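Before I ask anything, here is the structure I am working with.
Here is subunit A:
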Amino acid sequence: MPTIFVDDRAIEAKTGDNLLEVLLSNGIDVPYFCWHPAMGSVGACRQCAVVGYANPDDTRGRIIMSCMTPVTEGARFSVEAENATSFRNSVVENLMLNHPHDCPVCEEGGECHLQDMTVMVGHSDRRYKGLKTTFRNQYLGPLIGHEMNRCITCYRCVRYYQDYAGGDDLAAFGSRDRVFFGRAEPGVLDNEFSGNLVEVCPTGVFTDKTLSKHYSRKWDLQSAPTVCQACSLGCNTYTSERYGEVRRVHNRYHNEVNGYFLCDRGRFGAQHVNSPKRIPGAGIRNAGGLYEPVSIADALDKVKGLLTGKVIGIGSPRASLESNEALRQLVGADNYCNGMTSTEREMHGVILEVLASNLSVPTMMEVETFDAILVVGEDVTNHAPRLALSIRQAVRNIGQQLAADTGISQWHDAAVRELEQDEKSPLVILSPMTDRLDDIASDTHRLAPNDIVSMVEQIIEAIDEDKPSDAKDIASTLLAAKRPLIISGTSLSSPNILKVSANLAAALARKNPSTGIFLCASEVNSVGVAMIDNTGNAEELLGNRSETVIVLENDIDTRLGSALLDEVRNLVVIDAMDNPTTSRSSIVLPAASFAEAEGTFVNNEGRAQRSMATFNPAGDITPGYQLLSALGGDHLSASGWQQKLTAEHASLAGVVTCAPDEQFRIEGSRIARMTHRASGRTAMLADVSVHEPQQPLDTESPLAFTMEGNQTRAPASLRPYTWSPGWNSNQSIHKFQDEVGGPDKSGTTGTRLFTGSTELTGFELSEEASANLIGQVHIFGSDELSNEAAELSTLIPQPYARMSSATAASLEVSHHDGLAFGDIIMTVLVDDEVAERCVVYPMIPGTEALGSAQLSELQKVAGYTSPSDPLRPSLITTDRTS
Partner candidate 1 sequence: MDMILKAIWSQLVTLFEVLRHTFTKADTVEYPEEMPYLAPRYRGRIVLTRDPDGEERCVACNLCAVVCPVDCIALQKTEDDHGRWYPEFFRINFSRCIMCGMCEEACPTYAIQLTPDFEMCEYDRQNMVYEKEHLLISGQGKYHGYSFYNVSGKSIEDKDKGEARNEAPPVDVRSLLP
Partner candidate 2 sequence: MEELFIYVVIFGTLFGVFGGAAILVWFERRLLGIWQDRLGPNRVGPFGIGLALADIIKLFAKEDWIPPFADRFVFVFAPTAIVMAMLLGFAVVPYAPGIHIANLNIGLLFFLGMTSLAVYSVLLGGLASNNKYALLGGLRSAAQMVSYEVFMGLSLMGVVMLTGSFSLVDIVHWQADNYWFVIPQFIGFVVFVIAGIAESHRLPFDLPEAEHELVAGFHTEYSGMKFGMFMVGEYLGLILISCMIVTIFFGGWLGPAFLPPFIWFFIKSFAFICFFILLRAAIPRPRYDQLMSFGWKFMLPLTLINLLATGAIVLWI
């Protein structure tokens, strides 16, 4: 811990940090652009200049860039020195020479890092009278807008997109003041993490197009801390609302889960809340088969009348723990099942056992520290996207190691990359088809699911014996690593893959205790509902013929097959969105979406996290657990159900403590969801009535649906948005961190429910039929909810059948032929990177029937004309202004 002196104030600096990080960690405001806490320093923008002094006698000092300066014991610096402040001022003045007069029509206005920094340095007038440089924009797809005029050439976008996220279609072009950041040709940005450009760009070059469609300034948004619903990783998000619509999702920093970045499914998928398919109120099917809208009270009375005798409750892995527990209490533990298929339940059983075992399960941020990774049959980028970003950082460990050996600081980004060149830590991928991580993989094996299992078995054997083979190579790679990591998951729907991965991790752990295993679950709360009850079997329960079935936020027809509910007389469905199951129900109750209800979700690493309601739902829409409470007559609040969960399930004890309950106050006041300068309070609803209604009361959480209350002192689990005086953009997060890049001042949020002490005995593999038709998960298209987000739905690929040329020959089809199963017509794509005798199809709406199909049942379609690129939706790839 070196002590440095900044403006004669002694500061304890953390060893290994650069000066900028030290200053920001200690609450000293220094403007910066190109430095990013996750991407390190390159010293490109010259904005963070301070004065450094050579020794105690030096009174003149010299200008240095704080982001490029390591801290040493006793070093003296000045932030306030006149020449430093005027230098910083002139840097902003130069950056603003070509910045357009655009702020009123810029989506970034009000949360713009450039605005903040300009105000911070005190620059106000453009003295230069010359012409401003202009650029034409590009069409970058339906998610990201482009306005190149605003660029200040900090290079953050390409550093993020190419170096951090591994994209190859966004680059810097041109020379001198013509430097242009964009694609070679206009078109949809290819990378799954392109949405982060919106937050990475310090100004408004890359903007959120989905937000712009229904734009609100940051200060007008009502926000709440939420948990992303798009996959099992449980990334932390801020969901923001205005006029009853979810307007956007922003990253909520979590030092162990998602860090500074989100994937595009999570960022843009939450707009499903605004879908026209939302169920606005309760309905009862009449004799004519049509729904009659009824009041929620009438509908609940009707359902209460049906609750006599045996009632089956089918829960859901996408509903909160509270809702699932409320259903379980209503129907009784014997009549409840968690709504997953038996394969899913078996897979999540394995995950639960691994979590409970003494194997080390890292957090997503810890994944970045492993130096050899084996991915076993998991399509990480499509199934648990944010993890792919962490793997991309993990393979850089060799470079970090080289840098450490050479004495170069880790934050010295350009130097470290120069040093590592193309050196990568080993990443081995075992998958049936090409993987988005192939570009950084050291070794890939294309194998059918069953062959993956046998390959891993060979690796386990090869760990102990010495016989040259592919498996031996992988085994020795893993054995050579200081910290090897096994990643697997549920995307191939094969319990054996998970079991064998766990066995491999256990075998490795016996040789190297720092071995980690990271298993991706299916949905946001799959692990949570498996912890509530993983034995209840929907088929068995419904086989006993029951009069009334209550389905909670689960599309049974798609997940378990439509035949299952044919015999049910009274089907009560509680859901937020219209789907095949809701449209055959006798009574439908309108559930609140994640943005309208509080809920606790358990992610794949067993971390219970609380998601808060962002806004009060319109009309009769009610959180699922409240509907079920009303049916059960016990009217418990969210915290009431959390207490019950804790009481009923010993393993869920952390649910209560993962966030404060509704009694929590900061000096007597609640936490305001709106910013203190939210506008339009007396006019927003004045078209309906000039008499302003009372602000809705929040009985479920310590947050309030108003602008009155506290924000800056809220603990991380309740903080509705990040803002700090002078720091209007998301960069203000360092004001809430213990130190730059560290945990929140209020501690790490969420409670990990597993302590992991039991010895893993090793799983017995079960007999699995060899699957030849393999459903590929798609980041856009395979998630029931985010498919309904307006912009994401345009990115869902068209049906295809990908196979190797040998397989194609055996099926007597060729590239761009049509292949049919029932009424599903797919375009054949010949791709030798697909495992032999395997056909890969996309798991998108409409292809569910292929799950039970056999290769031999596929028929060639005569006279088929193929779309030009079935993997890409047919989009108009031009921009109106280009």
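The candidates were selected such that all candidates are chains of the complex that A comes from, given by their letters.
Points to keep in mind about this one:
Throughout what follows, a residue touches a chain if its C-beta (ideal position, glycine included) is under 8 Å from a C-beta of that chain, and two chains touch if they have at least 3 such contacts; residues count from 1.
Fair warning: this is a prediction, and the values are worked out from it, not measured in the lab.
Here subunit A touches just one chain among 1 or 2 in this complex, the one numbered 1.
Contact residues of subunit A toward candidate 1 in the complex are 100-105, 109-110, 129, 131-137, 147, 149-150, 173-178, 180, 212, 214-217, 219-220, 243, 677-684, 686-687, 689-691, 880-881.
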